[in-house]
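Pasting a structure here, questions to come.
Missing here is one protein chain; the remaining ones are kept as they sit in the complex.
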Amino acid sequence: MMLAATETLSPLTGGWFLNNVWLAPVVPTIGFAIIVLFGKRLPKKGSEIGVLSLLASLVLASGAALQWIQRVGSAGESQFVSPVVRTWKWWQAGGADFTIGQHIDGLTVVVLFVVAFISTLVQIYSLEYLRGDRRYTHFFAALTLFSAGMMAMVIAEDMILFLLGWEIMGLCSFMLIGHWWEDGANSRAALKAFFTVRTGDMGLLVGIAVLFFAANEWTTSNLGLSGFSIRGISAWALSGDPNSTVILVAAVALFIACIGKSGQFPLHTWLPDAMAGPTPVSSLLHSSTMVVAGVFLVARLYPVFYTGLDILGPSSNVIMVIAAITIVIAAALAFVQTDIKRVLAYSTVSQLGYMMLGLGAGAWLPAVFHIFTHAFFKACLFLCAGSISHSASHHSFDMKKDMGGLRKHMPITFAAWTVSTLALCGVFPFSGFFSKDEIIDNVGGNGYTFFMIVGLGGAFLTAAYMTRATYLTFFGEARGASAGEHETHGDDAYAEHATHSSPHESGALITVPIAILAVLAIFSGLFNATPFGESWEYLKKWAEPRAVVVAEPYAGGPGASFVITVPRAAEGDDKSPCGIATPVDGVCYAPKLNHAKFKWSKAMLSLAIVFAGIAISWMLSSALYGRRDRRLVGLTQRNGLARAGYRLLANKYYLDDLYERGVVSNVAGPIARAAYWFNQFVLDGILHGVARFTRALGRFVYRDIDQRIVDGAVNASADATKTVGATVQPIQSGRVGHYGALLFATAAVAALVFVILYT
Amino acid sequence: MISAELLVAQNIGFSVIAIVMIVAALRVVTTSNVVHAALWLVVVLSGAAAQYVLLAAEFVAVTQVLVYIGAVMVLFLFGTMLTRARIGAERDLNNPYWKLGIPVAGLLFLAMAIALVSSFGDEQLPSDPRVVSVGEISDQIFGPYLLPFWGLSFVLLAAIIGAIVLARKD
Partner (left out) sequence: MLTSQFLLLGAVLFCIGVYGVIARKNAVLVLMSIELILNSVNINLLAFALRNGSADGHTFALYIVAIAAAEVGVGLAMVLLIYRNRRSIGLDELSEMRG
């Protein structure tokens, strides 16, 4: 909709927090530096700095959120709520200015708050969980740096800072997964995570470069921004200027990075292995925040994807296809896991698939809302798993071996777990219902019926595997460590605690964060409770960017100030403002999206599917694991089909083998061998050849020149002197007679000579 | 003006004395008896004195007889006696390479003869020479050649002292 000519724009409120959100990543960075330099000498070994810096960021994020809400409130009905942008010039190269700055809008505020909040809770949780760990200080340093990196990425105004934050997160992930690197499996997992995500990051670099070179001209001349600026790129994508192939390439390249970072098929293999890191790391990085970065990228640069991949167009796009595959295969894999964290990891992969599916199908707001709710209940689930391992199963995460019947011993953990599981399954009135079901609803509403069915199937599977995990952990008979049997710890990598032989509830530092998150898991859905009517759709009001044409004042230089106009589109083209068509008299920053109308009948269908999943899974679990029903026990050994299916799942579809043996060995192996050959035969060969030549030269110089010629000359001259001396010596006979004879003989000869000469 | 007979007599006298001198000199260097060699040397020295007279150098001739024959030859004979010279012939008075002396002496004589004959040839000595008196000689000594005279006296002194020192028994 366009503004009527007479309507004036109301001034938007700002605030100190909105202007200074850039402090949110800076404070933890300073905290990181302090911990690294002084942490070991501080009374609490650096953890106090970590917690305090994250609390500061949380305060900043909360303040910014509140002020943003006020800002939105102060805007007119159809006025574009412009983001709070501040930039500083970083450096200049080749005529292009590289700036660094903050871009605060609704999406930023939501994700920033999530990151700061969960980071703070996880830091508090780690105080107890990692007490006595051998690298306590380093852990807090890396955790703080991670939060700083993610917050930098979230508030980034330009793609350079975005990339910087993205890479810092990757680095911290590597450091934290490999926290206990003495165990080779942990180092391998860290490397696998790093390299897999790195493979995807190629796409990020390509995408940023393509966007820069394609958009820079348009953004500089129309908006005065560089081709790195996020809002510049967004406006350019919706202006009709981009070449469809170029923007398609850029969108696909960026999505490849998301595949790596957010664990979509086929680069999802690193996420389950990343569970080798400590549980706080799993709950912060690999469930709620870091893996969401890919989703955040798509949501942030949504116009690029919207235009490039023709979202809301007639056919399905690559994002939806990959997301759908991911949802299903990850959910299937969760059924064969015995490690509780791996179940949650595959669940995370599956839920990320949901978010991507939503974004791919044009359901921007439900996807972002799912980021919000998923963060809380997934983090809660991970922290509960950590609590169980800390206080019940003696650092074991194996459900089948060391857990069982824990609901009696760990009530708080059990309650939190149950609530979060119900939220994850999407049961009304927990938060997951409001977000996940909205995604499925909007996917179907935009016409992608097949994908909606996939989504519903995924919901069924989610309910099923989570029920299985719940049963194995909290119900049935206590097994292994939970029953009190445990072997003595060999090398104590874990926190030292007084020997308790029976499971018990964890301390306050662990249970309080869990409880807080559980409460949020229940109530966070009310931030955008579409079923209850439009007045409950707060996030839609605050976070979703309005698809309105903005007449952008652009200061072209000193004294000049004018409104940009984009050339008017052909007649009949401007049917949808802020669609792919060229906007009239201004720029668009966000595309126009659809919102499906909520119907309780649709909701009932999904709830029924979920309950069916819970019920069937409960029955099968209690039959198989509880009563040891003879029909089910050993089914995979007896039935060939079941066995084949189990093996396929247990080997993770042989994708890991494909990657490791097929790709890595066949590419890296020959390269390594060639490099080794070059080193041994060419480089070392040259070296040895030079050495041999020098030795031979030395020998030649010594033997032939020095010994024979030089010494020969010296010896020969000495011999000559001796010979001459020996020859002349007899003249000195000592006898006067000889001397006299010699004298007179010489005189006679001389006299004769003179006489002849002169007469 | 000396008369022609006197000149002839001088020539004959010279020739005879010369031949005697030469033979005696040869005997000095060839005899195998040391004492004989000394005595032949006396003959040579006497002949030399006679030649001095022919050369109108009477003072020198007298001095020659007094000093050379009187003192030097006595010294030689003393030396010969004191060094146990054998009475009679002695073998082995010559060096092993005595034959070298002949060509050397011959060569030397040849050179000198050629030089002398080609320079002086037929030159005659003055037949009426100026008589050199002793006074004239002493004028020369104590005149132009005083320094050599002093040197000579030092030499003689040194010789005396040296001879005494050398020949002392202790």
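Chains: A and B, in written order; residue numbering restarts at 1 for each.
Rule of thumb we're sticking to: a contact is a pair of C-beta atoms (placed from the backbone, for glycine too) under 8 Å apart; a residue touches a chain by one contact, two chains touch by 3 or more.
What you see is a predicted model, and the numbers here were worked out from it, not measured in a lab.
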item: Among A:221, A:449, A:665 or A:733, residue touching the chain not depicted; value: A:733
item: Residues of chain A (touch criterion as defined above) contacting the omitted chain; value: 729, 732-737, 740-741, 744, 748
item: Touching residues on chain B - with respect to the absent chain; value: 7, 10-11, 14, 18, 21-22, 25-26, 28-29, 34, 37-38, 41, 44-45, 48, 51-52, 54-57, 59-60, 63-64, 67-68, 71-72, 75-76, 78-80, 82-85, 92-98, 100-102, 104-106, 108-109, 112-113, 116-117, 120-126, 129-130, 132, 136-137, 139-141, 145, 148-149, 152, 155-156, 158-160, 162-163, 166-167
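Assume only the chains that are shown with their structure count from here on.
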item: CA centroid of chain A to CA centroid of chain B, Å; value: 133
item: Of all residues in chain A, those that touch chain B in their complex; value: 737, 741, 744-745, 747-749, 751-752, 754-755, 759
item: Touching residues on chain B, where the partner in the complex is chain A; value: 95, 97, 100-101, 104-105, 107-108, 110-112, 114-115, 118
